[in-house]
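Left out: one protein chain. Kept in place: all the others.
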Amino acid sequence: MLRFASTYALQTMRRNALMTSVAIGTTAVLLLVLSTIAVIVVSIDAGVQALQSRVNVIAYLKDGTSPAALSALESEMRSRPDVAVVTYISKDEALKRLQKQFASHPGLLGAIKDNPLPASLDVRLVHPSAATDVGKALQAQPSISDVIINEDVVNRLVTAGRFVRLVGAVMVIGLSVAVIFIMTNVSRLAIFTRRAEIEVMRLVGASEWFVRWPFVLEGALCGAAASLSSFLIVAAGYHSLIPVLRGSFAFLSLPVDPLLLPKLLLLGLLIGVGVGVLGSLIAVRRFWEPATS
Amino acid sequence: MLRFASTYALQTMRRNALMTSVAIGTTAVLLLVLSTIAVIVVSIDAGVQALQSRVNVIAYLKDGTSPAALSALESEMRSRPDVAVVTYISKDEALKRLQKQFASHPGLLGAIKDNPLPASLDVRLVHPSAATDVGKALQAQPSISDVIINEDVVNRLVTAGRFVRLVGAVMVIGLSVAVIFIMTNVSRLAIFTRRAEIEVMRLVGASEWFVRWPFVLEGALCGAAASLSSFLIVAAGYHSLIPVLRGSFAFLSLPVDPLLLPKLLLLGLLIGVGVGVLGSLIAVRRFWEPATS
Amino acid sequence: MTTFDPIIRLDNVSKCYLNGVLALQSVSLTINPGEFVFLVGPSGSGKSTLLRLLLRDERVTTGRIFVAGHNLLRIQPGAIPQFRRRIGVVFQDYKLLPRLTAFENVAFALRVHGFHDARAIRERTIAVLELVGLRAQADRYPATLSGGEQQRVSVARALVTGPDMLLADEPTGNLDPDNALAIAELLDQINTFGTTVVVATHNRDLVDKFRRRVLQLDQGKLVRDEESGGYTLALAATGDSLGESTLPLDGRRPLTLPEGSR
Partner (left out) sequence: MTTFDPIIRLDNVSKCYLNGVLALQSVSLTINPGEFVFLVGPSGSGKSTLLRLLLRDERVTTGRIFVAGHNLLRIQPGAIPQFRRRIGVVFQDYKLLPRLTAFENVAFALRVHGFHDARAIRERTIAVLELVGLRAQADRYPATLSGGEQQRVSVARALVTGPDMLLADEPTGNLDPDNALAIAELLDQINTFGTTVVVATHNRDLVDKFRRRVLQLDQGKLVRDEESGGYTLALAATGDSLGESTLPLDGRRPLTLPEGSR
């Protein structure tokens, strides 16, 4: 039965080129839009995450902290899962940095003698939301005099991250729903144009699955063709555009998920073939035995 | 003829509810996606622009600049089209700010006497790309000792702005193309299912426009219905979501274009009705006189 | 089903369509296996409706209907395809699959019946197409066949599976007298091999020539059930025995159309 179904499906696809091309074209374009937007959202999200990983907590050390206590503290911090990098900044280093910052007003710091600046630990975080925790832990250390958290930056980054995530998720999910809705509609329409055909088959004594198989196969084939072609376009665009973008917008430091493209392919196939098959199943069911149900 | 066409169009729309609902539903969803993404892109772009308007150039004044020279300079700067706001910061004000900045290290600035800080003009720009121009103009003034442009911030903002613009434009344009492509396809499919009807009309002696009018009207009505309903959803979402978003993501300071919604409505109607009408015209033409052309 | 029971039995069957048209009224009849029955009656008298009920394409509104051992009011939806495979049908509007050639349309019925062997399918299909005179048209699509050719494809499809029962709705309506006679002889021949045949027809010549059992419907009622009958009742051979004509023209009203204003 499957052999016949596939023959029949391929034949009708060929003999009804308009409908086949409309179905594949529509699906491919929808998946193309979906994956492009997914790529954009994922890239922006990755960019924001990269920015977030630059958030740091500064802990000023009391003058006279012993090197042993310091290294104990450093390694304790490093072992925390929410800490990415810990850097020690000595008193000299701190002064140099300040002088550099005020290089344009040499008069301002000329008056300073005896280097009043404390040494400090610069603690980079994995995610900005850990700032308060890490800050508290540092504050509790006896050798720490003061902890500085750039609340403003932290908050902004956390909010911006949440915003990007939210908008991105809304866009991708909303778009997926829209894509599935439209694909289902197109397949309903395509099968609607063939309800007479289905009616004839059932009157000749074809069982429900005998009628369904060709439609399901057609749906699967169209879906696969569409998702493959849209994937090829996205992959080509990705490979040719990303280096250009990374060149022009270097600071955004767009990172790459090496699995992004395979994931996209999988998603496309899942939606394309899934909706193709399910849409056909539902649409055929709808026209099955219209006189009785 | 138009009266008959409209009667016929309304009748067939009613009697072919499936096709009508598919056409309207698909178009509405497509326009919904398009306008949602347009709103998002416009909002993000507006946010970036708001950030950009905070870019400033600091010009340090030579000690002893006369108030007359100062106000002449201020007004000259204000009259430039690329300058948004000019603020004068006196020597006292500058010191206060610095003290506030270093509040956590009271020892650092305690040593300062005689206030070495210069007075300055804080010039906010309309767009960061004007920074170099404005900087040069300031540098040329005899009363200015030094000009500081935060090149890094300027560059980042300019790049980010360009990036957002580019990605946004690509998304909106690409999406519009996709939407138009899909709508055209759906209307081709819908009319394809009715080619027999068109064939009968032409055999009975109907002129081309007699056949076309009902289809064109149907396209226009479906398009209008779809764009209106998608507009209502977007407008409702906009009005209920924007305050929430503005609350949670206050710092992003999403500005509102009061004409955004009317513009969206116009765009939706244009695409919805335009494609509905054009799609029908083209599709009917395609099935017109199949035997001869 | 035992072979001695009637293959078709209708008890007081009425059919009222959704739009309120009462197409059949209290029809009772039995047809035994192996019978050859002509179903006659004026246009709109319910012949096609009766055949649709027999195929369980439509359901009866009241009354009971048994076909090939099934109570069609109780038959499970899942059992319907199996049931239909025992019946060959020639539809009044042919109902060919537009995207299949004549050959494929006929072969389709064999596929539905579970035949797999491509060579056997091919031989059998070609043989039946040859029987209806369409060997040369085997690879053409329905849209490129003449009306009568399409009708014969429909006949071939109904025959090819060797059904227990054959329902033919106006199978010669678009055929010239010679072809019509040949098709009728084909049905007759199939009947002699044991298939029950029910033919709805307007073809007076055929009914009169074959002299088989005749069921006559008029406005949904069974008005005649005659063994070896003619198209019209034997007593009154002229046209008006069929009841008043449905057309008002019989009174020879002059054709005066109201003039529409342009």
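Assorted remarks:
First chain written, first letter: the chains are A, B and C, and each begins at residue 1.
Everything that follows uses one rule, which is that contacts are C-beta pairs under 8 Å (C-beta built on N, C-alpha and C of every residue); 3 or more make two chains touch, one makes a residue touch a chain.
All figures in this text were calculated on a predicted structure; none of them were measured in a lab.
Touched by the hidden chain within the whole complex are the displayed chains B, C. One of C:Pro6, C:Gly34, C:Pro98 or C:Gly173 touches the chain omitted from the figure, and that residue is C:Gly173. Listed by residue number, the positions of chain B touching the unshown chain are 4, 11-12, 15-16, 197, 199-208, 210, 289, 291-293.
Within the complete assembly, residues 17, 19, 21, 40-44, 48, 92-93, 110, 113-117, 120-121, 123-124, 127-128, 130-133, 137, 140, 144-149, 151-152, 160, 162, 169-170, 173-183, 185-186, 189-190, 193, 202, 204-205, 231, 239, 242, 245-250, 254-255, 257-262 of chain C touch the chain that is not shown.
In the analysis below, only the chains that are shown with their structure count from here on.
Fewest steps needed to get from chain B to chain C, stepping only to touching chains, is 2. When each chain is reduced to the average of its Cα atoms, C sits farthest from chain A.
Of all chains shown, the one whose average CA position lies nearest the global CA mean is A. For the pair chain B and chain C, the distance between C-alpha centroids works out to 66 Å. In whole angstrom, the spacing between the mean C-alpha positions of chain A and chain C is 63. Between chain A and chain B the centroid-to-centroid distance comes to 23 Å (mean Cα coordinates, whole Å). Annotation for chain C: no residues touch two or more other chains.
Multi-chain contact residues of chain B (touching two or more other chains) are absent.
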